[in-house]
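One structure, as structure tokens, below. Some questions next.
For this view, one protein chain was removed and the others were kept in their places.
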């Protein structure tokens, strides 16, 4: 029986298989979610191997991040729910833990500027390479409420963003569907890796 | 029923699976085509995941790039048709979006010279490593007609080429068949990557 | 019939498939073990392809490292048994032979400090990135008794560690189960690779 939860869950399971296969969710890191039509959110249970997820590894939370099935939500749940709150059109949030994103804060201070890449057209609303976008880099923080607030304030001040990096931790991006969000993950990681290669040289 | 369109389409689907698997067509980038005996061209529909193509993701256009099945052709269609026009022996054109090709223009100005590599023998008509070939690098351009013209004028002026790079965008290469074109993709990308690494663009 | 030995053996076989697939056990290098409830240890036979293990490639030894099935134990067996002796809670020991761990001693003297990485939370007992852990690097030594003693003395002096590197040889880590140990392998290798890249050992 394929209800909406199962459909979203299977999309997250497949996304996890791809993301882990790329080396982007090592050692159970990373977390992925998708919003259902009624506002409930399917999200990966904390601590599970993201490349070997099963239905049991996907739980339900409400729009405030509270568990709807008795299980303990991930600590990072608020980073997901605050994005769903801000962006009614967002249907999925993906948080991979990639080498590039983990390294970025060693080469860039508090933002990465991406410009002049054809692949920027993979991001929503962009139809030319002749554009300049900013990916903010926030310091990591175990206090997730504080971190979610920081992200929210940044967007209030600077306008909409396509994703953000958490220093030494990975990045968050989102889309209308799991498929779109995964496309954004691919595009951003591809560009993060190139920028590291362009700016990380010069070391003995 | 395996008519010619289906055969070419399946070759493109397999090529896409390989190319995406290598990380050479991220986030729905890239496009691939093959020419049929009667001059019609099978080409990937824009915006599809190049590693998960199905028959529905391959459309038909005529030699001028006009859609033959009601669907909207890719913006880059003219880059394919102008190659088929110039080279009667070409049966397939592949445009991957690789990290190396995207980076090349940061290290080389308007051309990359490849010489002294055994792998140059994978390109048509070359039977020794003691040869020097030039891969032009064109600035990216959203105006595809203008870009196609630029490529055409370059070839008029400089003679036949084996492929070309679009700065920050990837590269185009071709062959008598999808199989040959894919061999050229493999060879050029292998060499692009080495040249990037030799000139400072390795993974720090 | 799934007795305990078979269960542990299959976990080691799967771990080997993953580890070799990542390029972390080239040319039959590496070795993996798991402890049974009665203290006997299932361990990979020396010289077998670690990505293609079968039940025949897993042997039994006792807590002192003596063969229980007539076959010759790996030279490195004592590195496993001394960890099981020291840590009653450890159920598996994994020794991969990764590029990063092999290179580490060229960039770091006798220890690698890891701090400020979210992925440190994949290691037991760590729940914040704001922590500093030390991974000792021991010179390689064909005299395994001497090496096992050196590791043991280090732990006596410095306290518990999460794993250690053998210069030019790879690393050892462990966990309550094969699954946990594999998570630690993933986390440590991810971080070793980043640290190498930050200190000059990237792929030029």
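Read from first to last, the chains carry the letters A, B and C; within each, the first residue is number 1.
The rule is short, and it goes like this: contacts are C-beta pairs under 8 Å (C-beta built on N, C-alpha and C of every residue); 3 or more make two chains touch, one makes a residue touch a chain.
Source: prediction; values computed, not measured.
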Checked against the full complex, the residue among C:103, C:151 or C:181 that touches the missing chain is C:103
Identify the residue among C:72, C:146 or C:203 that touches the chain left out of the display. C:203
By the document's definition of touch, the residue of B:5, B:87, B:117 or B:154 touching the omitted chain is B:117
Tell me where the left-out chain touches subunit B, residue by residue. 116-119, 122, 127-130, 179, 183-184, 186-187, 189-190, 193-194, 197-200, 202
Where does subunit C touch the missing chain, residue by residue? 23, 26-29, 49, 97, 99, 102-103, 106, 140, 142, 166, 168-170, 200-204
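Convention: only the chains that are shown with their structure count from here on.
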Is the way these chains touch best called a line, a ring, a star, complete, or other? complete
Determine, using the mean of C-alpha atoms as each chain's centre, which chain is farthest from subunit C. B
Pick out the pair in B-C or A-C whose interface repeats that of A-B, meaning over half of the contact pairs match by residue number. A-C
Name the most central chain, where centre means the mean of Cα atoms. A
In whole angstrom, how far does the Cα centroid of subunit A sit from the Cα centroid of subunit C? 31
Subunit B and subunit C: spacing of chain centres that average the CA atoms, whole Å: 44
Would you mind listing the residues of subunit B that make contact with two or more other chains? 200, 202-204
